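A short worksheet on the structure shown next.
For this depiction, one protein chain was excluded, whereas all remaining protein chains were kept in their positions.
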Amino acid sequence: MKYNINNKGYYGDFGGAYIPEMLYPNVEELRLNYLKVMQEPSFKEEFNQLLKDYVGRPSPLYFAKRLSKKYNTKIYLKREDLNHTGAHKINNTIGQILMAQRLGKKRIIAETGAGQHGVATATVCALMGMECIVYMGEIDIARQAPNVARMKMLGAKVVPALSGSKTLKDATNEAIRDWINNPVDTHYIIGSVVGPHPYPDMVARFQAVVSEEIQWQLQEKEGKSTPDYVIACVGGGSNAAGAYYHYLENTNVNLIAVEAAGKGVNSGKSAATSALGKEGIIHGSKTLLMQTNDGQITEPYSISAGLDYPGVGPMHAHLFKTGRAEFVSVTDDQAMTAGLELCELEGIIPAIESSHALAVFGHKTFKPDDIVVLSLSGRGDKDLDTYINHFKL
Amino acid sequence: MKYNINNKGYYGDFGGAYIPEMLYPNVEELRLNYLKVMQEPSFKEEFNQLLKDYVGRPSPLYFAKRLSKKYNTKIYLKREDLNHTGAHKINNTIGQILMAQRLGKKRIIAETGAGQHGVATATVCALMGMECIVYMGEIDIARQAPNVARMKMLGAKVVPALSGSKTLKDATNEAIRDWINNPVDTHYIIGSVVGPHPYPDMVARFQAVVSEEIQWQLQEKEGKSTPDYVIACVGGGSNAAGAYYHYLENTNVNLIAVEAAGKGVNSGKSAATSALGKEGIIHGSKTLLMQTNDGQITEPYSISAGLDYPGVGPMHAHLFKTGRAEFVSVTDDQAMTAGLELCELEGIIPAIESSHALAVFGHKTFKPDDIVVLSLSGRGDKDLDTYINHFKL
Amino acid sequence: MNRINQKLKENKKLLSIYFSAGFPKLDDTVSIIENLEKNGVDMIEIGLPFSDPLADGPTIQASSTQALKNGMTTNVLFNQLKDIRKTVSIPLILMGYFNPMLQYGVEAFCKKCQDIGIDGLIIPDLPVDVYNEKYKAIFEKYGLINVFLITPQTSVERINFIDSISNGFIYMVSSASVTGSSSGFGEAQTNYFKRIADMNLKNPQIIGFGISDSETFKQATKYAKGAIIGSAFIKHLKSEGVTKINNFTSLILR
Partner (left out) sequence: MNRINQKLKENKKLLSIYFSAGFPKLDDTVSIIENLEKNGVDMIEIGLPFSDPLADGPTIQASSTQALKNGMTTNVLFNQLKDIRKTVSIPLILMGYFNPMLQYGVEAFCKKCQDIGIDGLIIPDLPVDVYNEKYKAIFEKYGLINVFLITPQTSVERINFIDSISNGFIYMVSSASVTGSSSGFGEAQTNYFKRIADMNLKNPQIIGFGISDSETFKQATKYAKGAIIGSAFIKHLKSEGVTKINNFTSLILR
């Protein structure tokens, strides 16, 4: 297992649990239990049943005919946009809410950027009748208004994060503070493969259903279970982790990770962590992050709230450092154009996060018989205003 | 076949094609071809493939545990909200775009109320690279803004209908006028089981996939393929037609059709066609409609744009007249409350249309071991503003 | 003999005018009819307004809406027309959508028409086959001629069928289009006019849709027995009122 986690909670040099003592009991409880719980037959059964009947899995693997024709290669879209609540995030929140129940927790907190994870968390809390508090940066509250409305409808309390860049990083700080203040009955549902061990691994395992399905779906469609490429955008890295998971150790499968270059990698307004980041600690994990020479975390920027994060999960730091995955940066403009192209060619409005992954086709040439699987991590309903304003439609 | 269409295009007394001569060639071409085309293996294959990989079918049949507990019966939700574009409407537009292609059409027109059918039409037009014009009442353009934005993103032209009540009825008038003016290369994708024969039957057949799936899904879950009740809201009646289809002739299955009572059936602000309507002609079909003694069509009202229509399809008129289906009217307030309840109990935000169906549980008592299947025809993302304003969230 | 058949025998091109009853004012109906006859119009289609006139263009729609607002109903119209035959002798045709007739009762409606002296009906959304099966006998019982439409897209077989069941004239839609939308006729349309003329149908044809002035009237009547003007006349009524109808008709008939 070169690319997966080791038994100390590290991916190569990255990972671990760099947390204040106040979080230790909760994180340790989780660390000791998560694998055991996930292996319980009753857990598996409930998880799989909810993924099927509630989330709507398997999500289709859709051969995008017109997009493929345009780029002269074979493009399959993994349709996480069709999941209940509209993104891959729900795979993880279903898993974590079942985990929280088994650990006897009563109160759920979460951070959110694009609001997809917040909605997915509010959703599972409603489903299970649990209290839900979601922290969200003030800027993200403004730019992802539909998701804020959805969380309210679902009975969650949305608390604005007012510090720092007022985006995902700061919402995460606030969620961690809440957890520190509520150490007994609260479970923190982290929304990506970030945070202290065992979160990155646990979230990756819940998202692994994505590549598990890709395997048999490709087998059905192409007579082989492995694609030549898997492309995914990386905010924290959970949709990518899910799409890569079963291919991590198979180096015949090329992994492409797409980060948000904002207004340009070197513009000072970017969230391209692998290009700009250095090793360090963020939100309890040793990984790559954008920071000053002095070790202060830089305020990131991206038009996409879900990618507007100055770090990546430790798995991705490792995939970058080892060269296992190719990292690509895509600007706001390139992403928006790629998103509109998908609307026009395939009738699918992608989340702006996913549009970043789609922009790879404008950057990189694939061979006509390459099988390219792209993680369409979410739908763009939350982003309509941003698209409409951008293109003055 | 007591409840299905006869070979003259009638459901009992209802149906037919009351159309001006200008529409005759198009409607006749469709009438002569629709069954033949639908039976072609290549049509079936393409239709089923797109339903699976693009729309995300089968849509789950979800056992709603907490809702069932609250109402002390067994409630299954048929999750059409999880379809691509967020409602059952896409089942029909996929079918019709393939039909239009086989008839050699180049230009697509549609009417829309809630915008779901407009989005579903714009979507399949993008998918097939066809021109798309959607007529939508000015009032609906305002109250379903997210769907207007989606249509624009998908490259469709949205034309406001400014006459009459400026809602679905008037959008339909405009679409028919467009078709009259463009008799050669245009196909009109009607969005419900309304309009002249063969539309009601064709749309019902495309939507029949819903009850086809319910049959085997119930078999899997309950060991029998028939529920005791099927509940669906009725605007034009397409989601109901789809959910009833394979149960029409099996009178052990009780059918419940839910209409919008607006501010109250007798308030003068309502769209409860079965309660208030009389036999007549609307949009080319003999059916029940709300009208003055003088035969002028009444302007309907409902908080739900998709139910704000003064008629029902001829199948439903027949189901009403024969007593095969029980018709229930639900007010704005009752629907909104039922919608919010689903959010809070199950983590699903329903379209306000579907909320009308959900309100039946507040009206009618079911037995603890009754199997009740409810057509959750769409998701409520388009309705967030209406919900938030209604409840002052 | 029905006034329509009589009129069709006259050795001239016929000018027929459509207007929406109850527009511009509720009570203008009779005076419009009388004025039209006085000014040389050969035949009149009296529009019974409908809330959802899906085969009509914006001008006629708007006039229908206004007429309904003014209080027009089927009963009001019948009442206005009850003495019309005391003053008017040209053929009068009621034109309207099927639903209001259905609500009135088709037989009662037809009987009332006969009582008043209406000569025929044009019901765009009553299909030929339904008419033939269910209503033909009733129409004939009350001496009403039912007029059917054909369009450039209507097949030869269907035209022949329509001809066979018609006993007045055929309403020939100039282009497949809602009323009031084109201006002037192009080659496609004149070819179509010729094509139909060459069929030598038993019923004469009167062309409607897109006739707005003396030029289009002449173009149309070169191939057909007559032509119907609707939207252009309603526009005139709207801007000039009921009293200056001669200004309109004289421009067409000059």
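We call the chains A, B and C, going by the order they appear; numbering starts again at 1 in every chain.
Note that contacts are C-beta pairs under 8 Å (C-beta built on N, C-alpha and C of every residue); 3 or more make two chains touch, one makes a residue touch a chain.
Keep in mind the model is a prediction, meaning the values are calculated, not measured.
By the touch rule given at the top, the unshown chain touches A in the complete complex. Set against the missing chain, the residues A:G280, A:P314 or A:G347 yield one that touches it, A:G280. Where chain A meets the chain that is not shown, the touching residues are 16-22, 24-25, 163-164, 169-170, 173, 176-177, 180-181, 183-184, 278-284, 291, 293-297.
One rule holds for everything that comes next: only the chains that are shown with their structure count from here on.
Taken pairwise by the contact criterion, the protein chains link up end to end in a single open path, with no chain closing the loop. With centres computed as the average of Cα coordinates, no chain lies farther from chain C than A.
One simple way to say how far apart two chains are is to compare their mean CA positions; for chain A and chain B this gives 35 Å.
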